[in-house]
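Have a look at the structure below, then the notes.
Removed: one protein chain of the complex. Kept in place: all other protein chains.
Coming up: chain A.
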Amino acid sequence: MAATTRRTVGLILATVLVIGIVVAIIVGRGMQAGPGGPAAGGGDLTVVTGVIGSEKKPFFDDPRVREEFARHGLDVRVTTAGSRQIATSVDLDGVDFVFPSSAPAADKAREVTGAETVHAPFYSPMVVASFEPIAELLEEAGVARRSDAGMWTLDMHAYLELVADDTRWNQLEGADDAYPSSRSILISSTDIRTSNSAAMYLAIASYVANGDNIVSGARQQDEVLDEMSALFLKQGYSADSSESPFEDYLSQGIGSKPLVMAYEAQFLGRQLNEATAAAITDDMVLLYPAPTILSKHSLVSLTDAGDQVGRLLTDDDALARLEAAYGFRPNDAAVFTSVLEESGVPVPPAPVDVVEPPAYESLEGMIQEIAERYDTSAPTEHPTADQ
């Protein structure tokens, strides 16, 4: 019922915009106002609904963001879903826009919905969150390097070799003092079966394993599958949400998660927020994978109201600054730089060694095959009466 009402709102809004008259639309569905409360300055707002990747929820909940949208007559309400599920398993009836965190997921959403307009207002490079002693160990092993400006890069070719050789931390030169762990060197990620950030990790690794080419087609998928599966199956349990391994990294530290695949925005967003800045300690560093992938947060508009949200996120200066305040990189790099500088956060240069992710079907095809290995890596044995 509510969904139908929303669709109607979208259609009415379209009409209104076409004839160029500003009409306040009263929408009352008995829903609670969002965290920002009713817009300052009063007036009735057009409710716009979106389904977004959960990493952007704090941004949309921010009162400053809500106020800026309200200034433009919009009350943007969002629900969250896994970026990769948005296109395939969320009921989009009555939804004005979807906002997954990667281009392949947005492409799929566009294909499924028949939508034409996609806005890519900001992005965040994939990074490996780590610790200074770990980075130095990897540097000694020729796997990581620090630029003169102090920016770390992680050579993904060399990293995949370490994994293929099943190198343990305590086999690295200097590990006795720095990190005497017998665990295999392995980046922690989220669950590849459900989470976007793990899919981005797969996109990077499969590019490298495929001889520096984007994986395309069944044959190339098959060729890299064993190596790719190991990156995830060897981790054992991995969480669904990108916040979970990153929070392990923050709270349990080097012994729990020496290397974690994350969005750059997760790290910078905490540094930029006074309430969370203390979580990032001096010994925490970001390694930029070489090559890396940009998580391009892509808004697919399903209605004109959704399109307006996309345009505002892209063009509105105040919103762009707020995006940067959450650690995202708006299209205008100068905004990112000035927001970080004002907060005294060192500005990481935009990574230059960047590749594109595989097409949605290739990426999902690989994920599907890896998922099957989770199920078949062990014959199903359930405790039964006759065991």
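To be clear about the criterion, a residue touches a chain if its C-beta (ideal position, glycine included) is under 8 Å from a C-beta of that chain, and two chains touch if they have at least 3 such contacts; residues count from 1.
Going forward, contacts and distances are computed from a predicted model.
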Omitted chain, identified by the protein name its UniProt record gives, among "Bacillithiol biosynthesis deacetylase BshB2", "2-oxoacid:acceptor oxidoreductase subunit alpha", "ATP synthase gamma chain" or "Substrate-binding domain-containing protein": "Substrate-binding domain-containing protein"
Absent-chain contact - pick from A:Asp240, A:Asp316, A:Asp332 or A:Glu369: A:Asp240
Option touching the unshown chain, where A:Arg64, A:Arg145, A:Arg168 or A:Arg311 are the choices: A:Arg168
Touching residue (missing chain; options A:Ala70, A:Ala87, A:Ile254 or A:Val300): A:Ile254
Missing-chain contacts mapped onto chain A: 166, 168, 179-184, 186, 194, 233-240, 247-248, 250-257, 278-279, 281, 374-375, 377-387
